[in-house]
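This is the structure I want to talk about, given as structure tokens.
Note that this complex is displayed minus one protein chain, with the remaining chains in position.
What follows is chain A.
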Amino acid sequence: MNRINQKLKEDKKLLSIYFSAGYPTLNDTVSIIEDLEKNGVDMIEIGLPFSDPLADGPTIQASSTQALKNGMTTDTLFNQLKDIRKTVSIPLIIMGYFNPMLQYGVEAFCKKCQAIGIDGLIIPDLPVDVYNEQYKTIFEKYGLINVFLITPQTSVERINFIDSISNGFIYMVSSASVTGSSSGFGTEQTDYFKRIADMKLKNPQIVGFGISDNKTFTQATTYAKGAIIGSAFIKHLTKHGNTNIDNFTDSILK
């Protein structure tokens, strides 16, 4: 069974962390992943940097730009991760934009992910219908779970369609925003979390965007299975480098 599905079966709220590979310095990728696992993180999204990350706010874009300046490439990331399964056992997801994957070759990319032990992909600008028609069989051949996003504006009909072609979890974008731009959740968000929970989808939901501390983590996971933190962790890395990761995770999970 895929590590993501196994993890989703655990009777706990899941904390997933996103960071840009190659940030703050090129070779921090592996040590950050190892430290996150040691400190109780349940799942990691490894960001493959892109020059034009449309869905991301300034914090993640800046880290992505810096990672590219540091020399991060798709091949470099795969090299850094080649022995990752000797030390890390939690689910690992690569999150990136479609163009770098397209240039690598979608099948070659998926094959490499399987060889390394990557469990899933999140590709915000690969539309659901294009995936379904052109790439689903490739992803499945290499045992990769593709994770789709829904937002407060996504129609019920479309949520049901996304649920039907998903086989891991649904990435629930907390509000109409790019990453890193929200400060706290109001009733609008909690109503939306509840509305989705009440749909009793076959895939659990994990909330992302706007989660930065224990309070927002708790709010997000009241109805959802877990939550993803990105920008807030990048800010920690900007301030502390790859050190004191335990302080960050403790502040969320206290």
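Quick note on the criterion: contacts are C-beta pairs under 8 Å (C-beta built on N, C-alpha and C of every residue); 3 or more make two chains touch, one makes a residue touch a chain; residues count from 1.
The rule we apply is simple: contacts and distances are computed from a predicted model.
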Remark   = In UniProt, the chain not displayed here, chosen among "Putative membrane protein YhdT", "Two-component system, OmpR family, response regulator TctD", "Chemotaxis protein CheY" or "Tryptophan synthase beta chain", goes by "Tryptophan synthase beta chain"
Request  = Check each of A:Thr25, A:Gln114 or A:Ser181 against the chain that is not shown and name the one that touches it.
outcome  = A:Ser181
Inquiry  = Touching the hidden chain in the complete assembly: which of A:Asn5, A:Asn39, A:Thr154 or A:Asn244 does that?
reply    = A:Thr154
Inquiry  = Can you say which of A:Val30, A:Leu68, A:Ile165 or A:Ala197 touches the chain missing from this structure?
reply    = A:Leu68
Remark   = Considering the complete complex, of A:Ile44, A:Leu81 or A:Met101, the missing chain is touched by A:Met101
Remark   = chain A residues touching the chain left out here are 50-55, 57-58, 61-62, 65, 68, 73-75, 97-104, 124-128, 130, 148-151, 153-155, 158, 173, 176-178, 181
